[in-house]
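This is the structure, below, for whatever I ask next.
Left out: one protein chain. Kept in place: all the others.
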Amino acid sequence: MPIGAVLKNGLFVVSATMMLVVLYLVFMWVPTDNIQGTVQRIMYFHVPVAWVAFLAFFIVLVGSVGYLWKRTSKWDQLAYSAAEIGVLLTTLLLITGIIWAKPIWGVWWTWEPRLTTSLMLWLIYVAYLMLRAYSPPGDQGARYAAVLGIIGFIDVPIVYYSVKLWRTVHPQVIVGPAATGELDSSMRILLLIAAVTFTLLFVYLLTDRFSLRKSEDEVELARGLAESLR
Amino acid sequence: MTKFWPTVAALMWKDILLELRTRDIVISVLAFALLSLVIFNFALGPSPQITPVVAPGVLWVAFTFAGVLGLTRTFVLEKDQGNLVGLLLTPTSREAIYVGKMLGSLFFMLLAEIIILPVFAVLFNISPFRPELLLVILLATIGFASMGTLFSAIAVNTRSREIMLPMLFLPVVVPIIIGAVMASGTALEGGSWSDMVKSIQLIAVFDVLALVFSAFAFEHVLQE
Partner (left out) sequence: MVEPDGNGSLAIKVRGLTKVYGPQVVLRNLDLELSWGNFLIVFGPNGSGKTTLIKALSTISRPTEGEVSVAGFDLKRNPAAIRRNIGLVTHQPLLYGDLTALENLRFHGKMFGLTNLEERIEKVADLMGVNSFLGRKASILSHGMQKRLSLARAILHDPPILLLDEPETGLDQEALEMLGQMMGAGERGRRTVVMATHSVERGLALGNRLAILSGGKIAFHEDRANIDEAMFKSTYGRFTGVAS
């Protein structure tokens, strides 16, 4: 087996095992939060997912800059793969956020800065995937996507700031108890383990999607070449 | 390289001449914005208490969506008759093409907005002609035009471009919309400058970033 495949399979085994361990720790080991109760356990998914989603969009930025600079398709394939995974992760982030918000805040949704920014992030990168689907194939579509991949990332902190500003002007009544229980040390350790696990899973997904996309592009190119020779 | 500002002026003059002949952009923006103001009135009900609260929001929804409509036109005009190729063949810098198209869009959007304002004043029973509000409108429209020109140059080359432009444009300009709605609210309540400094700063920062980045990215978007 080539070294890349060994690494990839290794990554898969490690992240799958660690995911099982995290599941066990979340439900069997870590103490229940004394204010929020059992529902707080969703934090061990919600927070790592948020971190990895952010990492994914950062890689979209890196791939986009790389593509506009070097114009080699591997940068574009990297950005595209990361964007797909990023949208998936942000979807999970929003869903876990909504599930967590209902019992704690008493509402499914509140226009809290982090929530709102995640929603905008999701919309921007859904637009990114739509743009890829509707653009002309090849270099032109890749360039359009790269431009959006850069703007999207620059825009995130501005959106966050603007929503915070907006909230101070229109203060909202927080329903139910505020979720500010202190984390004890076991909680903090588990959060760290979960974050590492999700990062490994993300790296596995990214490498897998990246190599698949590379093959897809090569097959397409070969097909085009065969057609032009006919 | 040809001189920067004369080419920008030539591009703007060309767009103004075309607009004088067809009136495509200003009329469609105007009609759409007016219709949305009227529909909002039905949606919100005739109660006099509610209008001052929702007025700034209504105004910016109308401006934003009407703006998207106008921005779609600016590149459809270049694309459909193949004129974009003609533009690309000229030795002007691509930044000049960007600035020319952007200033053209800005001009038409501002024109439409200035015409809408009195109608808005009558329908919502407020007096909008305050320097604070006019400044907010100017700054926010600069942001719309600078981001929108880049995105409409992209959207015009995609399938279903009518959907693609708002999909790309609206999530990204959210900071402008938030800043503009807040600052206009303050301005309409007769608030002071110091109350709106932060929102105006927000819009201004966005404008600068959008202008610089779009001018840089435009070349990458234009090539085939």
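Should a chain be cited, it is by its letter among A and B, assigned in written order, with residues numbered from 1 in that chain.
Keep this in mind: a contact is a pair of C-beta atoms (placed from the backbone, for glycine too) under 8 Å apart; a residue touches a chain by one contact, two chains touch by 3 or more.
Not measured: the values here are computed from a predicted model.
K.L.:
Which residue, A:G66, A:P103 or A:G138, contacts the hidden chain when the whole complex is considered?
P.N.:
In the complete complex, the chain left out is touched by residue A:G138.
K.L.:
For chain B, enumerate the residues touching the unshown chain of the complex.
P.N.:
1-3, 6-7, 10-11, 13-14, 17-18, 21-22, 81-83, 85-93, 223-224
K.L.:
List the chain A residues touching the unshown chain?
P.N.:
136-141, 220-221, 223-225, 227-229
Operating definition for what follows: only the chains that are shown with their structure count from here on.
K.L.:
Mind checking the centre-to-centre distance between chain A and chain B? Centres are C-alpha means, answer in whole Å.
P.N.:
The answer is 32 Å.
K.L.:
Show which residues of chain A lie in contact with chain B when the two form their complex.
P.N.:
68, 120, 123-124, 126-127, 130-131, 134-136, 140, 143-144, 146-148, 150-152, 154-155, 158-159, 161-163, 165-166, 169
K.L.:
Give every residue of chain B touching chain A within the complex, in rising order.
P.N.:
Residues of chain B touching chain A: 150, 154, 157-160, 164, 167-168, 170-172, 174-175, 178-179, 182, 185, 198-199, 202, 205-206, 209, 213, 217, 220-221, 223-224.
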